[in-house]
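Of the protein chains in this complex, one is absent; all others appear in place.
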Amino acid sequence: MKLVTAVIKPHKWEEVREALETFGVTGMTVSEVSGYGRQKGHTEVYRGAEYDVALVPKIRIEIVVDDADADDIVGIIVKSAQTGRIGDGKVWVVPVEAAVRVRTGDRDEAAL
Amino acid sequence: MKLVTAVIKPHKWEEVREALETFGVTGMTVSEVSGYGRQKGHTEVYRGAEYDVALVPKIRIEIVVDDADADDIVGIIVKSAQTGRIGDGKVWVVPVEAAVRVRTGDRDEAAL
Amino acid sequence: MKLVTAVIKPHKWEEVREALETFGVTGMTVSEVSGYGRQKGHTEVYRGAEYDVALVPKIRIEIVVDDADADDIVGIIVKSAQTGRIGDGKVWVVPVEAAVRVRTGDRDEAAL
Amino acid sequence: MDTGHAAWVLTSASLVLLMTPGLAFFYGGMTRSKSVLNMMMMSFGAMGIVTVVYILWGWSMSYGTDAFGDGKAGLFGNPFELFGLTGIDAGAYIGVAFQLTFAIITAALISGAIADRVKFSTWMVFVPIWVTLSYFPLAHMVWGGGFLSGADGALATWFFDDVVPVDYAGGTVVHINAGMAALVLVLVIGARRGFGKDVMRPHNLPFTMLGAGLLWFGWYGFNVGSFVPAATPGVAGESGAFYENSVQFATNFVGETGLVWVNTTAATAAAMLGWLVVEKIRDGKGTSLGAASGVVAGLVAITPACGSLSPVGSLALGAVAGAIAALAVGLKYRLGYDDSLDVVGVHLVAGLVGTVGIGFLATSDGLFYGGGVGQLAVQVVIALFAMLWSGVLTLVLALALKYTMGWRIADEDEVEGIDFVEHGETAYDFASRSGAPRGPASPLATSVKTEGANA
Amino acid sequence: MDTGHAAWVLTSASLVLLMTPGLAFFYGGMTRSKSVLNMMMMSFGAMGIVTVVYILWGWSMSYGTDAFGDGKAGLFGNPFELFGLTGIDAGAYIGVAFQLTFAIITAALISGAIADRVKFSTWMVFVPIWVTLSYFPLAHMVWGGGFLSGADGALATWFFDDVVPVDYAGGTVVHINAGMAALVLVLVIGARRGFGKDVMRPHNLPFTMLGAGLLWFGWYGFNVGSFVPAATPGVAGESGAFYENSVQFATNFVGETGLVWVNTTAATAAAMLGWLVVEKIRDGKGTSLGAASGVVAGLVAITPACGSLSPVGSLALGAVAGAIAALAVGLKYRLGYDDSLDVVGVHLVAGLVGTVGIGFLATSDGLFYGGGVGQLAVQVVIALFAMLWSGVLTLVLALALKYTMGWRIADEDEVEGIDFVEHGETAYDFASRSGAPRGPASPLATSVKTEGANA
Partner (left out) sequence: MDTGHAAWVLTSASLVLLMTPGLAFFYGGMTRSKSVLNMMMMSFGAMGIVTVVYILWGWSMSYGTDAFGDGKAGLFGNPFELFGLTGIDAGAYIGVAFQLTFAIITAALISGAIADRVKFSTWMVFVPIWVTLSYFPLAHMVWGGGFLSGADGALATWFFDDVVPVDYAGGTVVHINAGMAALVLVLVIGARRGFGKDVMRPHNLPFTMLGAGLLWFGWYGFNVGSFVPAATPGVAGESGAFYENSVQFATNFVGETGLVWVNTTAATAAAMLGWLVVEKIRDGKGTSLGAASGVVAGLVAITPACGSLSPVGSLALGAVAGAIAALAVGLKYRLGYDDSLDVVGVHLVAGLVGTVGIGFLATSDGLFYGGGVGQLAVQVVIALFAMLWSGVLTLVLALALKYTMGWRIADEDEVEGIDFVEHGETAYDFASRSGAPRGPASPLATSVKTEGANA
């Protein structure tokens, strides 16, 4: 299995979720993170003091998938999360040696 | 070494922590995440407008462990996090090539 | 490629970011997490009831890097995040099989 | 003016002034966390700009002698007569104090309908012009002895020369006026990006509860402070006339203010319950947002009627107003217009319920109390006239601004959040997350520059 | 009634009304974030339902003529005599206004003891019945010339016919009554799931500070507004009688209200410091929750005593009350009953300290001022009687509801959070996290449906 991790723009979350659902992804784990990269944060002013906000909010998605589906899923995410503007994010894939469903103890493919 | 990642129900955190402590896990990194899966979120109503909340809160635990301990630790987590109801979560294992303790610079097994 | 994950003390974030920038790291993903380990949380008192706070806040940094840079980057993080006091955190490295830049679809090294 | 009465008017003016910050929280809690500051700034901005224009020409337009005609039952007072309050009787200042707070909150009420999407600069231009075109004239017509008062030549007298229209504290001048303006602005400005699709739920309901609590508290000044010694028409203290602290005056004062206080409370409580019951039946649960909304609906409905009803009549009026408003707020989704925080559903609807309800429930001559249809007809007439006046003038002004300054911020700015875009701020920075107490300064913002300060 | 006095009573009634939203924040800040809305709704719900019953029969039961016997020193007034306030003297409305706010907050005070776990529907049924059984009768007995007043035939006169029991603003009627009811409910309803094991720390201490500030502010209406012209027994304005604004009345009014204001402030300040000192000694640190709690403990303690003590005596009473309450709140862990937000530890304990403290500190006849034990004995007697009355009637009612509607929500619902389960809401949605300002609508909630609105 593989662990696909995607970092995307928050307002694309809905589209990505729908695209993955359509493809048949039944589960994932999501978290709010901050991104640092080419896309720069903005500047705020408090009583004349300017603050640069270096980071921008992103949504981080983790999905454990069968080896077979990994590429398709990466493709789907890239497609559905794309705006073409700087800051769209990254997707990366890591090998998974084992997975278990806590409720049942089912292992690996059966766990997903 | 391995990286064991577990996504569990928030109110099971205490039990999991205690079980791992008993086993001898001295450290881990925890974060609050949102889960998407068979367990569905609920519906809220604001001035007659219904909102479906698609995600449910989960706790994400990351533990870097010796190869030897990986299976036991996965087992302990599954056991202590289980309620038998949908939404209990997942545990997965990923290979780790190196680990360092920042304070000392100790590497790998010594870093844990 | 490798995925370097670092868990550090929050107030060291700035230094780590600068050190990485100097080295030429152009992007990373950051999140606020809670750490459990040798460093103990503190105790609060509400109307005479004491609460132990088991976890301490940490910053979690994820960087996907070229194989070549992995060790240097780990070294830079360790160096810049070090205070020598308990709780400085951990850094670990995991293999990455693929990476994509969402905006362009560029893959692997080109995606970083 | 009697000193006891004066002490109460000073208290009341301060209470009504507090209502606008209260409104900022009532509304601010309902917005998304990226828009709360802008929502509050629309209220605070109104406090700033309306105060200035009220002192310059607002009082004069409201309570000065008619600008045109024989000076009787006119549309608005001469703005230059008492410009800058120069040459007014010292006894009138206390009336200015009380009245300017009404002008402020009326303008601020409108803001809830156009949350999250309007240029702050356009709002700050809209407000002073709107109060000049719509508020000051209506205040003059209703309370300044103008066209909607009981003065001879006034509208009511065209139909029934013996019936005096009743608007104790502002059902027409404040709520129908603001509600109608809100409706027009929503239609002119359009819906928020993602309306009906994205989730736009309240980001901080305790703030909304706080706002409801402060509004309820302040409303005692609004309603009970509107007591007018029978001896003078017009607003308390306006003329600066002095009343002997006679047994007679004291008895009137104690009796009327006590009744108005109780009625205000009765209607508010009943409306809260009315709204909760509708929710319980329709959605299965009574919500805190519903309770807060019901409180406001009840306060709005009783505003014009608080001097004419019995406590039990007030309970009835409140219950009806709460239930109707609870149903009304759902309509916007059907009709597809984005009255973001339900200003129309609450203020226009409940304002109409209260203004017209007087025709049924007035203990003196309400339909249910054996009175004829006269009062009812007159109430309907002034309500319609107020809607017409406010609607037309707001439309003209809203369109004029649309094609000059423009109302909307850019779509992407709306997504990013109006707080940052229009004010360069973020409402909250809870440095480290819940449960992780040793909060460092949030690591997510960096490198302070202070050139700004040196500019 | 004098107009200056009337102006102050109107202000006071409004201030006391504000105390209940203040309480909603004092309590709401102490709950967990998943329970804050329900906690606030228990207060707002009381504002709704108590207002209705007070207007219908509450005033009549409190200040009407005795339901039974010779109409003297009875247990409660005839609920039907002034039902719906029909036929009351116009001058009495202002008294209704002031008194109904006391009934509201007394009921709301109880809610803190049973936070996080009670069906909202059961609460909304409990409140109106409880005020009818326990509050209105005690108000009648103490302030309505009833069994705990100084009237002949009253309890006190059985022991010492010359000593009049003192409860200036509600030590027995409000605080001992609410505190005792809270204790009974906790025992009947039981502890929160995880009590003593899970962490249940305050989720928003600034809200608790806000609540303490608003309570302190409102309490001036509560205590200082309770001034009663010597001429009449019973509550200010109750009779609607008129007082000449003579030098004599003015002097009494200014002197007594000034003293009560200062005493209220003195005791509150001293209690805050008293609580902080206990914490500093016991836990090593003075906390903000302790300061807020001390403020309330001081206000509670001075409530019955504010008219009888000197400012220095008030400092003493406050310091003692703050220290004792600070120690008392710890007991629940020893005794293992879950008085969630310490209603017993604060209101019952400090209420007793204040009521009994009068016997020691009253400048007229307190033990420390050379008075005999008479006053002390009488104060103890009325305190015990109030505890007995409230305890028994609350127990009966609580058990009746337990076996009919039931009190508790399901255990899993308690874990999930009562706000969602009972009200279908979540208090907060800080869209994107701290430090990440470009907050989009939280990505974690999706797809708005509005059928609900069309139902």
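Lettered A, B, C, D and E in written order, each chain numbered from 1.
Heads up, the rule we're going with is that a residue touches a chain if its C-beta (ideal position, glycine included) is under 8 Å from a C-beta of that chain, and two chains touch if they have at least 3 such contacts.
Note that this is a predicted model, so its numbers are computed, not measured.
Which one, E:W143, E:Y168, E:F385 or E:Y428, makes contact with the chain that was left out?
The single option touching the absent chain is E:Y428.
Could you tell me which of E:L75, E:A191 or E:V262 touches the chain that is not displayed?
Among E:L75, E:A191 or E:V262, only E:V262 touches the chain that is not shown.
In the complete complex, which positions of chain C touch the hidden chain?
Listed in rising order, the touching residues are 11, 34, 41-55.
Could you please point out the chain A residues that touch the chain left off the display?
Touch set of chain A with respect to the missing chain: 32, 44-51.
Mind listing the chain E residues that contact the chain we can't see here?
2-5, 7-8, 11, 15, 32-34, 194, 196-206, 209-210, 212-214, 216-217, 220-221, 224, 245, 247, 249-251, 253-259, 261-262, 265-266, 268-270, 272-273, 276, 282-289, 291-292, 295, 310-312, 315, 329-334, 415-417, 419-420, 426, 428-434, 442-445
Everything that follows uses one rule, which is that only the chains that are shown with their structure count from here on.
Chain pair with the most contact pairs?
D-E
Turning chain B onto chain C with a C-alpha fit: angle in degrees, nearest 5?
The rotation relating chain B to chain C comes to 120 degrees.
Report, in whole Å, the distance between the mean C-alpha point of chain C and the mean C-alpha point of chain E.
Each chain's C-alpha centroid was found; their separation is 51 Å.
I'd like the Å distance between the centres of chain A and chain D, where a centre is the mean of that chain's Cα atoms.
Taking the average C-alpha coordinate of chain A and of chain D, the gap between them is 46 Å.
List, in ascending order, every residue of chain D touching at least 2 other chains.
199, 201-202, 282-283, 285, 287, 289, 329-330, 333, 415, 420, 426, 432-433, 443-446
Could you say which residues in chain A touch two or more other chains, in rising order?
Chain A, residues with two or more chain partners: 11, 17, 30-32, 34, 41-42, 44, 53-55, 94-95.
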